[in-house]
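Heads up: the structure comes next, in structure tokens.
Omission of a single protein chain aside, the complex is shown with its protein chains in their original locations.
Presenting subunit A:
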Amino acid sequence: MALNNAKDTDILLQPVNDNLFHWQGLIKGPPETSFEKGWFKLDFQIDQNYPINPPKAKFITRIFHPNIHFETGEICLDILKPQHWSPAWTLESLCRAIVNLLVNPNADSPLNCDCGNQIRAGDMLAYRTMAYMYTVEFACEESKEEAEMILMQRKLQE
């Protein structure tokens, strides 16, 4: 699939069970954030009208972030809404936008209330500690192994 930019080792995309309407993404926690050590699994559902319609995206790996729902993995990101989506985006550039959201949380439109409140109250230490704790708990084992496996397979193919 040409959809994967082989040079990109922080964003890994592949269809689930060869179904081109269902994709899985693995993104590496961006450096110098509380998510740095983890790999986060994302789920993308694409409908017949993609790329005119945006994909439905959610986190599978649990993450503590103001704009991501702690239970459902729903993401509050403007470009995922039909009125803000542009067909110029790809799944890959969407992943980059999500990585950017991890670097720049926006506490003014929270989906995770507790997390939003910590940031709004200016308690960045509490936010970072919690985010780090959940990264270690949820994003450093299964998803990380899967990502390392994909990267290794790629190297072997080269």
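Basically, contacts are C-beta pairs under 8 Å (C-beta built on N, C-alpha and C of every residue); 3 or more make two chains touch, one makes a residue touch a chain; residues count from 1.
In this section, contacts and distances are computed from a predicted model.
When the unshown chain is looked up in UniProt, the name that turns up among "Magnesium transporter", "ubiquitinyl hydrolase 1", "Trafficking protein particle complex subunit" or "UDP-N-acetylglucosamine transferase subunit ALG14" is "ubiquitinyl hydrolase 1". The hidden chain makes contact, of the residues A:Q24, A:Q45 or A:T90, with A:T90. Although one chain is not shown, part of subunit A still touches it, namely residues 2-3, 51-52, 70, 81-90, 92-93, 110-114, 117, 120-121.
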